[in-house]
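What you see is the complex with one protein chain gone and the rest in place.
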Amino acid sequence: MIDVLSAALMLLGALSCVVGALGLVRFPDLLSRLQAATKPQTLGLLLILAGVALQLPAKYAVGLVLVALFQVITAPVLSQLFGRAAYATGADERDALETDDLGERLADRPGAS
Amino acid sequence: MLVAIVAHFAVAAALPAIAKRWGRNVFYVAALIPAASLVFALNRLGGVLAGAAPEESLAWAPGIGLEISLRMDPLALLMIVLVSGVGALVLCYSARYAKPGGEGITRESVLLLVFAGAMLGLVLADDIFSLYLFWELTTVCSFLLVGGRGLTPAIRRSATQALLVTGFGGLAMLLGLILLGTAAGTYRISEIIAHPPGGAVTSVAVVLVLVGALTKSAQVPFHPWLPAAMVAPTPVSAYLHAAAMVKAGVYLVARFAPGFSDLAAWWVPVVVLGLWTMLLGGVRALREHDLKRLLAFGTVSQLGFLMVLVGSGGFVTALAGATLILAHGLFKSALFLTVGVLDKATGTRDIRELSGVGRRWPVLTGFVVLAAASMAGFPPLLGFVGKETAFTAFGSGGARDTIVLVCLVLGSALTFAYSLRFVVGGFGTPQGKTPIAATWPGQGLVVPMAIPATAGLVCAFAVPWLEPLLAGYADAYPGHGYHLALWHGFTVPLGLSALVVLGGYLVHRHVQRAGLPDVRWPKYADAQAGYRAAVRGLDALARRVTGRLQVGSLPVYLGVILLTAIVVPGAGLLAGVDSPGPLRLWDSPMQVPIAVLVLVATATVLVARRRLTAVLLTGVIGYGIGALFLVDGGPDLALAQFLVESLTLVVFVFVLRRLPERFVRDDRPPGKKARWTKAVIAIAGGVFVAGLAMIVSASRDGLPDVSREYIERAEPSAGASNVVNAIIVDFRAFDTVGEIAVLAVAATGAASLILGAHRARRRPERDETEEVTG
Amino acid sequence: MLLPLLAAALSLVFGRFPGVQRAIGVVVLSGVVVDAAFVLAESDRHGPLVLQLGGYAPPYGITLIADRLSALLLLVSAVVTLAVLVFSIGQRITDYGRETTSTAFHPMYLVLCAGVSLAYVTGDLFTLFVAFEIMLSASYVLITRRTTAPRIRAGMTYVIVSLMSSLLFITMIALVYAATGTVNLADLADKVALLSPGVRTSLGLFVVVVFGIKAALVPLHFWLPDSYPTAPAPVTAVFAGLLTKVGVYALIRTQTLVFPHSSTSGASTFLLVVSILTMIVGALGAIAQNDLNRLMSFLLVSHIGYMIFGLALFNVVGLTGVILYVVHHITVQAALFLVGGLITRHTGTVSLRAMSGVAKAYPLIAVLFAVPALSLAGIPPLSGFVAKITLLRAGAETATPVAYVVTAGAVLTSLLTLYAVTRIWVGAFWGEVRAPLPDPDPTDEVTVGTGSTSRGMIGATAVLVVAGVAIALFAGPLSELSGRAAADLLDSAPYRTAVLGAR
Amino acid sequence: MTKWTEWDAPKERWLLTERERGGWPRSLLFELCTRIVFPTVLVMSVYLLLAGHNDAGGGFSGGLVAGLAFVLRYLAGGSAELAAVRALRPPVLIGSGMSIAVITALVPAAFGAPILSTALWTVTLPLVGTFKIATSLFLDIGVYLLIIGVVLDLLRTLGTGIEQGGLDS
Amino acid sequence: MTINLTMAVLMACLYSAGFYLIMQRSLMRVLLGIVILGHGANLFLQVAGGPPGDPAFIGFGVLTSMVDPLPQAMALTAIVITFALTTFLLALAYRSWVLLGDDEVRDDLEDRRVRDSEEDADLAPEEEASR
Amino acid sequence: MNTVYLVTFSLLVLAGLLSLIRLVRGPRTLDRVLAIDVLVVLIVAGVAVEMAMTGQGMNLSLLVSVALLGFVGSASVVRLAERKEGHR
């Protein structure tokens, strides 16, 4: 039973990773790739960690909790730093956005960026 | 004997202090030492002539065959008479020749005394290393004496030439002597000569030894350094270039001739070059107007004569050689000193300016005539005795001897001619020329000159008593029976002497009237041009080779290193290797995708244009390697690798903040050819390392014993279950201490570079052609 | 050996107290001199001194072993480093005053000394690598300290080439380990003998290349004349005196102990060819130079050739000659570079054409130069002569055509060396006295043209010159010691037994 | 008008330094994250140091992890933050680390044991239990301190140094 | 225990790339070359120990299938040393940039001068030397 | 269970190869950083799966460290790219 659950979690996680990586390849601009990269990856990793934890003695399993926690804390921070830098440096990609409230705001106050 | 030599050096060391107090009289102090040495040596005369040559030896480094061994045989004693006797005279002369309080007194007195000591050692040396020691000491002393303070380019060049030519010869001699010694199994000269080795190596060796002798004694084609060295002060020339140093070559030939004179490799060069030198020197002497240079070429010529005599072998020849060595030392030093007197008295040495000196100072002139006549081989002087003996020696009839004899007669005629030229030119009063203004130079200069001049006369009459000493050397050869004498009756040699006088007079007259035809030597035959070309060629070669090789380009250097690292060990493989074991594609399937990752990243680094991209991809390589470590079973290693990689990336990024974004400036694309060369070398290097790794790793199988031991001992000895850590902090903790030292150093160094950079702020680009040294 | 490291660490801690730093340096290095002398005496009397670090029996632990060769080099190096340190302290006090602190110099210098010492005594290939790195990293810092625009290129050349050689060193260790599974030199000696000849030769030659870079063998030498001359005189002096010799030492050790050759082997011929190339190319390079320090650097390269010559003969006389030559050369070359420093301080330039008349103005410097210079040229009775004739004898006794040619090459190199030092003499010492030129780069570490020297500088130089003379004076005992050391090298059994115990 | 990079400057002080950081870009998330992660990472580095003898880790990895924690602070707060964080001068830290390591190596010699030999102590403390301590741990501690010092030094030079040198030029 | 082909190819490529980069003019490329060479060398050290196996931890695996721990320890040391020297060279690159305005590895000026130099007036024996 | 591990590994490798494409293609540095970040996560996942496979925990500290500090590398690039930008 545990094996099945853990297998499912791991496979799902790995699949999620594949999908994310595919997005990384297929998506057209940095910000969208960012979505594909960090998110399914995080999920995938969490799933895999969960699946792995089921297979391990508690002594090690708790350590995986730490890994997951750190991942949850750091991934979004990185993603924000990324997003900000990507936005600031990618003028042509900004033009491809459907809506760009930030762009409007910056346009209102020239010299801001 | 050792004491005598050491005394020279010890007193020389004390001379500066004495010179400070006594000024130029320091030369007199210096003169005491060679004088004492002479007395000391003559004291041993009886024993030496009785065949019991005193020997002394001092162990220096016996383990490598180094010792100072000295032996006073008749030849050595004869040379000591010259070296120390003339040395003492020259030093006395210098005491009056030097300007009171003049600059260079200290240097010259010290060097002359050291030189005298070195010559003494040279003639006494009985092993090849001592011989070479004193030989080179004379070379260096002469360099410093000729060069003085090196104030003019001409002086610097002459001194350098003397050093290089004689230094070259000295080294050749050393090599020859070592070869001889090795072949003979002993480095004792007396033993080598007693049992001369044979074989091809010996032939090469004696030629090398001859090169030493020929250079030192200014023989063709090495002779030009001697006339060039006439830039030196006159006493120096008198000693170095008349009596002592140039005799070293003759001495060397004399010393070794008894052992090797029957080798063609020995006598052919000696005789041919000796004769050539004799004739060439004579002709050149006739062309000179400067009395000193005239004497210098005269010396060259005489040295050729001596070479032939002492080098050809045979009792009579050797006897003639020994006699002439003594005679030449006496008359030539007297003549050189005379030139100094003239120079001092009149301010010139030029024949064309000198006039009337003979009339003004007849006594002085008398001494000069004595010396010059001895040089000319005119009876009843010692020079005549020597020359007669020489003619006798070669008068026995054989074709070789006859050719030599003819040349000797010709050379002697030339000698007579330039002797005449010296006396007439320096002391005569040409018609219609006013006598030159002159001041009496003083007894202190004339007496040292008069003594050897007179000695030539005295010795000629004293030959019966002198003969044991001179024949003592010649006794090394068979065939006794000839005795030295002023008068042998009306013999062929006497006739030849008359011929010489007549021919010499005619030549002199012709030269005075018409001058010598200005024969320009073809360039290849002009020795000075040869030397010039050699040095220039050497410089050019050095520049060309260095310019070619030392291109200053780091990429080239690295490429060469890499190529060497491929070719050299690669050649080693040719010695034969075992066939490697069965090939495996991989050991763990995970290696493959990770390898692909690393490969792709590597390929991308190579083509990356942006610095940051390249750095990032390098980081990927690092992570990939870390992953491989993990697959291989090294979690510790992998952890460290990941951490280090992250830190490396961070540090790179820190620096990249300030550097331009892209690598190559667009206006300077790298050359295509260079790029391909680099690529080929690089690929060859990579493939070679990997191939070698595969070949080499086939030699071993399984876990090495050491590693097994580590694993077994980790728990009990180091108290660790992590074996790698146990190795790092325990079994091989020393490496770790070293490693952290490197870290500390690198960090400190980075700090000194970066924080120091703030002081030395950016300065404008330096002009590339600007002189660094300004 | 650890003492210098500790001293360096303390020196770093006391970075703010120049007096303490100086005291630590001098005291520790003096201690090392005494210690080295003791070790030399012991190892000569009782055979190699072995220290098993951590008490682990080899080949499991790291072995430090001082046989006669190591101990001798240790002693000479310690003396030279001490003298150079005194010189350097004297120079710094002259230039910057007593109170100037230096975070980097003293610690780095001590680390360098530690690395050099360690390289001599380690009996472990990997520790040798670590020792090299210790030494090199310290040298990187010393050569690039306060570097300015004209000098930075040289620093880069040095660092990059050295790094390349270090990477090749690791590669070499990996190769050796892949083949044998050990890095202990004595153990390696046993295991290498079992390899197939191709692998053995190839590894041996790879080792030659790796150490050849450090030792500056032609054609691996190009970096040296481009980089050494730019450093401050004391730094160049230790670099020239010691660093190349460590490479030579490593060559000697590995080629005799681990990859023993006979004097008729291909490797021997190869080394002979390398040696003659090194001698001649280096000497020609020296002749082509106008820069005092570069000229001496090329001479350094040239004379490395002598050492390889002796090594390549693989007989007792040859190795005796090498040891004598190394001892002589460490001392003399360091002394020469210190004198070079004194000269440039007075002339303000390194250009031989631009300087003149030093002999008249500073006769003492002339003497301090002449003695080691003549020694380098092999003029008797100085130390270079003693070492050189031993090598020449070895060449003559080997009596193979190649050996004869190389012997002749060695003689020729002597002549070229004489010519080169004559150029210095003629260019710098003769002629009219000239006023010093101003320092071309006043902000950097190299202060020139001030004309000021302190007693410490002169004294330290004089000590080295005298040490060089002493080598010649005591050539007897020294050559016997070298002879025993050389015999040890050829018969490695005592070494192996000392490390691994009787088998 | 605030600069773009200062838009999300936090209101409170999350790091040691004051609000103004000489133009260093601000990020609320990043600073906060650093605030939590930094001590955590330090704890972890100590874990690595102590666990290294039996588990993957060791003084080297521990020191690097701790060093990277400081890197994080530098990234979050710039050189000003680093200046405030630094308790010891890096050279002193490096020197002390090395001294500890070398002294650890030399101490056995004082007891007549070979240099660098290891003693294993079994220490029993009341309440706490029994520990096995190898003296080589001190070597690891020396390494640990030294590595932290090295990383701090790199931050001081390649980080702050280039930062300021760059601004000047 | 011949090294397997994948690792051999990888090593060949890493070494080639490292060698290629180290021969470039940009100091940054040279530096990356050194880093990559370092990776290659460390990998080599690791594989020189033998094929993959269980980590060398007492109590975790079977002794017989454990990997060789010694090359790992050596590789660890090598990694640290390479890192240390890389940072130093980076600092040097930065300094070079500050001083020269670029991080190019330039040719040696004095070498070029030697190549182009005329002969030395003081030492060249001239016609006058013998007069 | 072994099949599961095999499939999981294969999927992770596939993901890795995909991110490799982005790594090579770029075009911007940030794209590459992103790809690297993904690769690090994949490595962490792979190590975790390996732990499950062997049932041993000595890679745990590695896992924790990498999870924490792979982040530092990426952050430094992003942060300093941004900073360079900020000055313009």
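Chains here go by letter, A, B, C, D, E and F, matching the order in which they are written, and residues are numbered from 1 within each.
Here, a contact is a pair of C-beta atoms (placed from the backbone, for glycine too) under 8 Å apart; a residue touches a chain by one contact, two chains touch by 3 or more.
What we mean here is this: contacts and distances are computed from a predicted model.
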item	value
Record-based protein name (UniProt) of the chain missing from this complex, from "ABC transporter ATP-binding protein", "Na+/H+ antiporter subunit E", "HypC/HybG/HupF family hydrogenase formation chaperone" or "Acyl-CoA dehydrogenase"	"Na+/H+ antiporter subunit E"
Touching partners, among the displayed chains, of the absent chain	A, D, F
Identified contact with the non-displayed chain, of D:Phe38, D:Phe60, D:Tyr74 or D:Tyr144	D:Phe38
Where the unshown chain meets chain F, residue by residue	57, 60-61, 64
On chain D, residues whose C-beta touches the chain left out of the figure	2, 4, 7-16, 28-29, 32-33, 35-36, 38-40, 42-44, 46-47, 50-51, 85, 87, 125, 127-129, 131
Touch residues of chain A, complete complex, unshown partner	16, 19-20, 22-23, 26-29, 31-32, 34-36, 38-40, 42-43, 58-60, 62-63, 65-66, 72-73, 75-77, 79-80, 83-84, 86-87, 96-103, 105
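The definition used in the following text is that only the chains that are shown with their structure count from here on.
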item	value
Of all other chains, the one whose Cα centre sits farthest from chain D	B
Middle chain, criterion being Cα centroid separation	C
Inter-chain centre distance, chain A versus chain D - centres from mean C-alpha coordinates, in Å	29
Whole-Å separation of chain centres (CA-atom averages), chain A against chain E	37
Shared-contact residues (touching 2 or more other chains) in chain A	70, 74, 77, 81, 84, 88
Contacts with two or more other chains, residues of chain C listed in rising order	2, 5, 8-9, 12, 53-54, 103, 107, 126, 130, 133, 137, 140-141, 144, 147-149, 156-157, 160, 164, 171, 174-175, 178, 181, 226, 288-289, 291, 426
Complex contact set, residues of chain F against chain D	58-62, 64-65, 68-69, 72, 75-76, 79, 82-83, 86-87
Of chain B, residues touching chain F in the complex	590, 593, 596-597, 600-601, 604, 610, 612-613, 616-617, 619-620, 623, 626-627, 630, 635, 638-639, 642-643, 645-646, 649-650, 653-654, 656-657, 722
Interface residues, chain C side, partner chain E - complex	126, 129-130, 133, 137, 140-141, 144, 147-149, 152-157, 159-160, 163-164, 166-167, 170-171, 173-175, 177-178, 181, 183, 226, 288-291, 294, 353, 423, 426-427
